[in-house]
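With one protein chain removed, the remaining protein chains of the complex are shown where they sit.
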Amino acid sequence: MLRLIAFRVAQFPLILAVIYLLTFLLVWVAPGSPFTNERNVDKAVLDSLKRKFHADSAWTFLAYYPKNVLTGDFGPSFVHKEWSVADIIRSALPISVTLGLFAMLIAVPVGVGIGTMAAVNRGGALDWISLIIALVGISVPGFVVAAVLLIFAAETNWFPVGGWGSVKDMILPGLALSLAPMAYIVRLTRVSMLDTLGWDYVRTARAKGLSRAVVIWKHSLRNAFLPTMTYLGPATATTMTGSFVIEKVFHIPGLGQHFVDSVTGRDQPLILGVVMVESALLLVFNLLVDLAYGWLDPRIDITAKAG
Amino acid sequence: MTTAAIPIQSQTATTTAVQHAAPEGMWRQVLRSRRVLIGGGILFGILFLCLATLPWTLKSSSTFYYDYQDRSKLYQSSAWDVRSWFGYDQLGRSILARCLLGGIISLAVGAAAATIAVVLGVTVGLLAGFRGGWVDSALMRVVDILYGLPYILLVILFKIAFENPLSRLVQPMWANIIVLFASIGLVSWLTMARVVRGQVLSLRGQPFIEACRALGLKEGRIFLLHILPNLIGPITVYATLTVPSAILQESFLSFLGVGINAPLPTWGSLASDAVQQMSPIKLHWWLLVFPCTLLAVTLLSLNFMGDGLRDVFDPKKEAAKI
Partner (left out) sequence: MGRVLAIPLVLFGMLLGSVIWSGGGVQKRAEFSFINRGDIYTLDLNQMSYLQDFRLTYGIREGLYSPDAKTLRPIPAGATGYDLSDDKKVWTFHLRKECKWSNGDPVTAKDYAFSWRRMLEDPGEYTYLFFYVKGAEDYSTRIQKYYASEGREGPRPDFANVGIKAADDDTFVVTLNDPVPYLLELVAFPPFYPRNEKSMEPFIEQQSDVQKAIGQVNYRGEYTRPPNVVTNGPYRLTQWDFKRRLVLEKSDNYWDKEHVRTKTVEMVVAENPLSQFLMYESGEVDWQSEVDGDLAAELRAKGRKDLRSSPAFGTAFLTFICTPELPSTVAESVGSKKNPLADVRVRRALTMSIDKQFIVDSITRMGELPARTYLPPDGTLDGFTWIPGPFTPGGAGAAQYTDKQMRDMLASKDGMKGAGAGLPFNVELARKLLAEAGYPNGQGFPNLPILYGTNSETRKKICQVLKNQWKDALNINVSIVGAEGKSFRDKVSDKQYAIAPVAWYGDYPDASTFTDKYLSTSKQNDAAWYNTTFDDLCAKATKEGDAAKRLRLLEQAENLLDTEVPIAPLYHYVNVSLSRDNVHGVDPNPRQVTMFKGVWVER
């Protein structure tokens, strides 16, 4: 087991390096410079800025910045010149992580619950109703849900209208963020639950006299949960790196807005920093999920996988 | 249909699918699935409505023209005459007319993305599944890495790189549309590739394929007669599921401002415009409610259809192939 973990972790730097290079190439190909504004800047001014930031050409950039990445220094942001990328990520990441975890904490239990009940009541009213509710997450654009919730908060005054500072601020944005993963979890759980409930051991358990509830929740769920488990890896990572839309509408200073703003602003170091963080999270969570897989279902021998 | 019966039936269905060379029975089952019928019915109903009204929404002299700006009707709410059913926007344009044309463009985005996803995804998946070895590893690593890259970056870059050169060949409006279709399609094929590869790998290992080889059948014939028919199922399912995700991506791009060019409408851009004009002072609810309802209903039907198809074709599919 330990060998597997070590093996996987050892692969991280290689994968991250490749992602760094690819993102870097893409960013340099894009026309537009981070140093231009509304007014046309003197070419001399532009050149001097580029030189100051080691950004006059792809090579100077590569010569200067990547080696510092290993120490956690991604360089200064080209757009927010007073802040280093590390500072920005340090201020935004905890917020996005908190919000993302909160959203997943809503999505997983609720999603699994609805999915299970839909499977158990196959074809019945509960099946349809719960599916429709869950599918809102993938049938209505995120900004619509967020905007509606915001207006709702404004009209009723039960919730704060955005911002970030106390637990109450998490509720509405967390809810909005949880809908999409919840929808996926509902569908996954439903399908795999339907499948599991048909297996022989379930019929045996019922025949032995175990109650329906125990059979569903205690025995079937563990197997039915596996596909959801696999989905949780990438889902948690992407939810944690923040949703741009939710953050914009509820004005939460998280990482999601930096994803988009850094691209529209061509802020190369920030783009690279944010991509690195997201990729790292993705890799870590995928590893955690694979480990949990083996723990959840002892029949699966994950060390047997090619890795 | 009791809980116990379905799984057994689906188990048989799966094994049937694998053993038969050409599972015609499958399609009959599709037509019997309630989800597919209801989802498909609603979808085609909406599509038909949008197509049928095209002669009016595209005729610039008609009052139903999607860009007809009626100064007397700025920001007016819903009323009873047909043109006013969905109200008007800030420039006096009928939301109904814009929704009808918007439906065509949104569904076209979805269809284009699904097509690209099928073409690219199936090709890559087949290559990876059949060749195996280093080709497989390399292709799958590429897919993994593309998953990791920021989607917005890819779309904006693609748009910037190709829209201008393309507008030399065709009109700028078409260049914008083509580039939008292509960029959404380019991020939609990844899942399809994984699914196809998985399916190919699992089929290749099946005893009956070994048996075919032992019988002396050529690889080409094995592929055409046995493997391909079993791929059609998953491909259909995921193609159907790509459409709603593509339409949502387009609405997100509109929200960011890199979607379709004005004044062409799509449901996503109508919703995004509406959200940006909302405030507790004056809630122009008709701007948001109608396009969103159409969007939600269409996407729900597509998802229902996809789920229904999946129930028929591969009820045991693991989650990794989302």
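Just so it is clear, A and B label the chains in written order, and each chain counts residues from 1 on its own.
Heads up, the rule we're going with is that contacts are C-beta pairs under 8 Å (C-beta built on N, C-alpha and C of every residue); 3 or more make two chains touch, one makes a residue touch a chain.
Being a predicted model, the structure only gives us computed values, none of them experimental.
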The listed residue (A:20, A:61, A:74 or A:102) that touches the chain absent from the view is A:102
Missing-chain contact, candidates B:156, B:243 or B:312, resolves to B:156
Touching the hidden chain, out of A:73, A:87 or A:127, is A:87
It is residues of chain A that touch the chain not shown, namely 31-33, 36-45, 47-48, 51-52, 76, 79-84, 87-88, 91-92, 94-95, 97-98, 101-102, 104-105, 108-109, 147, 150, 154, 161-167, 217-219, 221-222, 225, 229, 232, 236, 248-251, 253, 257, 264-266, 292, 295-296
Chain B positions in touch with the non-displayed chain are 67, 69, 71, 74, 90-91, 156, 159-160, 164, 167-168, 171-173, 175-176, 257-258, 261-263, 273, 276-282
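The rule we apply is simple: only the chains that are shown with their structure count from here on.
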Chain A and chain B have mean C-alpha positions lying a whole-number Å distance apart equal to 22
Residue set of chain B touching chain A in the complex reads 1, 3-4, 6-8, 10-11, 34, 144-145, 147-150, 152-154, 156-157, 160-161, 244-245, 248, 251-252, 255-256, 268, 271-272, 275, 278, 280, 283, 288, 292, 295-296, 299-300, 303, 307, 310-311, 315-320, 322
Chain A residues touching chain B in their complex are 15, 18-19, 22-23, 26-27, 29-32, 119-120, 122-123, 132, 135-136, 138-144, 147, 151, 154-155, 184, 187-188, 191-192, 194-195, 197-199, 203, 226-231, 234, 244-245, 259-260, 263-264, 271, 274-275, 278-279, 282
